[in-house]
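All protein chains but one are shown in place.
Going by the order they are written in, the chains are A and B; count residues from 1 in each one.
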Amino acid sequence: MLNNPGLENFEKITSKNLPRENYISPGHRACQGCAEILALAMVMKVAGPNTIVANATGCMEIVTSPFPQTAWKLPWIHVAFENTAAVASGIEAGIKALKRKNKYQDDLPNVIAVGGDGATADIGLQALSGALERGHNFLYVCLDNEAYMNTGIQRSSSTPYGASTTTSPAGSQSIGQQTWKKDMPGIAAAHNIPYVATANPGFHLDLMNKVKKALTINGPAYLHIYSACPTGWRSKPEKSIEVSKLAVQTNVFPLYEIINGKLTITKKINKPKPVVDYFKTQRRFAHLKEDDLKFIQQKIDEQLARLQRLETDKE
Amino acid sequence: MTKAKGLEVSLAVAEAVKQANVDVIAAYPITPQTHIVEELSVYVANGELDAEYVPVESEHTAMSASVGSSAAGARTYTATSAQGLALMHEILFIASGLRLPIVMTVANRALSAPISIWNDHGDIMAERDIGWVQIFAENGQEAYDLSIAAFKIAEDHRVLLPVCVNIDGFILTHMIEPVLFIDQKKIDAFLPPFNPALTLDPKKPVTMGPVGVPEVYAESRKQCEQALINSREIVAEVFDQWGKTFDRNYKLIEKNGPDEAKSLFITMGSMGETTMTAVQELTDSGESVGQVRIRLWRPFPKKEFLNAIAGAEELIIIDRALSPGSHNGPVAQEVKALLYDEPVKPRVHNVIAGLGGRDVTVKDFKKMYAMSRKNELDPNYTIWGVRSDA
Partner (left out) sequence: MAESAICAWQKLELGTAITTPGNSAELRTGDWKTLRPETDREKCIKCGMCSIYCPEFCISEAEDGYYPADLFYCKGCGICANECPKKAISMIMD
């Protein structure tokens, strides 16, 4: 599947040529300070009008589509929770066949599948793996707010270690989430698809350029976007972007991309802040003790070292 | 078109799907459906059929990808059986709820446990309420014909619902039967290109599958149900047109044997042929017995069914599925509920036969008939041939 990514003439998005046209309308019902809808809108700004969206069940589906109003200015379909990659693969295959048979006159559209972390890393993992493996030309966007927020903050496999959720509550016998966050971008990359990246709306130019690359490249692309959730994380709504930036500045959520198997850290943090700076912005971590934080700091350092090794290994 | 060709029924179904010029096939292999989709993948590989063959990783994805493809405006086909159909369950309702005219062959097979690859109707009976048009074919010719007609029914703008054509696993799918094929030109004239009413079109953005708030959910379901109810007429119309064009006549409900028969076997699917042999032999020996075949199961053709059984004193309803904990098998439940409002009701016997591929022979049907005459069948239902120590 690995082929020439076709990025030779890639024209970067800068603050000068930032796409401004919005394809999600105001009047959506996302919570105050929701960085997930912000990230989603950034993706669609880059994708532009010739785009079809398949949306998994979850916050973004619920807040944008209660009948009779839709926030979507793009053709959009919601089918179910675990199958959005499958739906997108059907859309892609359908239009491909119609185009070949001269029944589709326009340019091939971008096909974008959108799901939360539960829809991606848990219930929809099989459908995603299938769609990536089959090589459909589509972009899968995981908007990771690190728990099942739509149903009331239950833990997912993407919930970070130590976070208290409604099904991984911190208590005298538990630290909260007892498992380390699933390496979803790593799993996507293991399919040897041409493009995998992590992104964060606090670094909007980095995010938008990754969307553009993902859509430029022919074949499946996977974008894992950190999506701050003040409601679920018990953080302040006004701090959503600050928290997002801290996640990168502390290396809790490193930004990187993998083009044809080659990993590059796209936002290098010269003087990382301690993870405690990040944790103290969110009450889901409020119960963590000094030893816990030490352990987490160590794991975060190891995680970054591993990425750095991968970056140099491939060079 | 005048000379019948002997071939496996699965291959005849694949030929029908090819002749329907589908754009997308999304399928996952499961016995006894495999020969259909294998053959289609060969057609695609050879360039005999210009379509995308999406070799999905599960039946859940087969149906989900079919929803995506149909919503994008592509003529879409899939096929499955038993566990595969059960895995699709969630998405089957969504396909009809979104009004997408997907066509699916169900090679009927028993549900686990214990695992059985052999035929019964347990798989589709568990999916009675999915809101699809559900048709049962009796033989290879019907399987071929109805597979083409299914697209015309599904895509009719008065219907726009998914259609499933049931063919008995192994008993039909793997049987070599004589089938009359139709010239491509005639099929093209009969089945116009798919003209979707609503698609995912960037030039005309629509939101498909929004949140159905309490103020709209009931109306939304009503819209789909009404389309299904209305489809009865369109199925009849398409069958009619089929008869006129290709000289093979199909009815929603088919009555065979003497008009005035006092006892009627009620059957669905391939069992009807064996029943008919028994009916013939019984009639020859002076018994007053006939057969009624249900070809259209959903929507249930109430009027046609009541007409077909008018005057009968006794019905022997053969169910090929168990409805555990209920009074009857699914077909008998349906018929009994229908008879409640009728002033004159025939006696109803219910025999659940052929579970998990158990053979049901001519002799068995004759024995059922004899027992029904002597009132020896269980008043609720009899599981035919089940061994017991009691």
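Following the convention adopted for this analysis, a contact is a pair of C-beta atoms (placed from the backbone, for glycine too) under 8 Å apart; a residue touches a chain by one contact, two chains touch by 3 or more.
Treat the numbers as computed from the prediction; the structure is a model and nothing was measured.
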item	value
Hidden partner chain, touching residue among A:A41, A:L125 or A:L304	A:A41
Candidate in contact with the missing chain, chosen from B:A45, B:I115, B:A189 or B:V213	B:V213
Contact set of chain B toward the excluded chain (per top definition)	97-100, 160, 197-198, 204-210, 212-213, 215-216, 218-220, 222-224, 226
Interface with the undisplayed chain - residues on chain A	18, 20, 22, 24-30, 32-35, 37-38, 41, 64-65, 67-74, 201, 204, 230, 236-242
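The definition used in the following text is that only the chains that are shown with their structure count from here on.
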item	value
For chain A paired with chain B, centre-to-centre distance based on mean C-alpha positions, whole Å	43
Contacting residues of chain B [partner chain A, same complex]	23-24, 26, 50-52, 54-58, 60-61, 64-74, 76, 90-91, 94, 98, 193, 199-213, 215-216
Chain A residues touching chain B - in the complex, by the definition given at the top	49-52, 54, 61-62, 65-68, 70, 72-80, 82-83, 86-98, 100-101, 103-104, 106, 109, 126-127, 129-131, 133-134
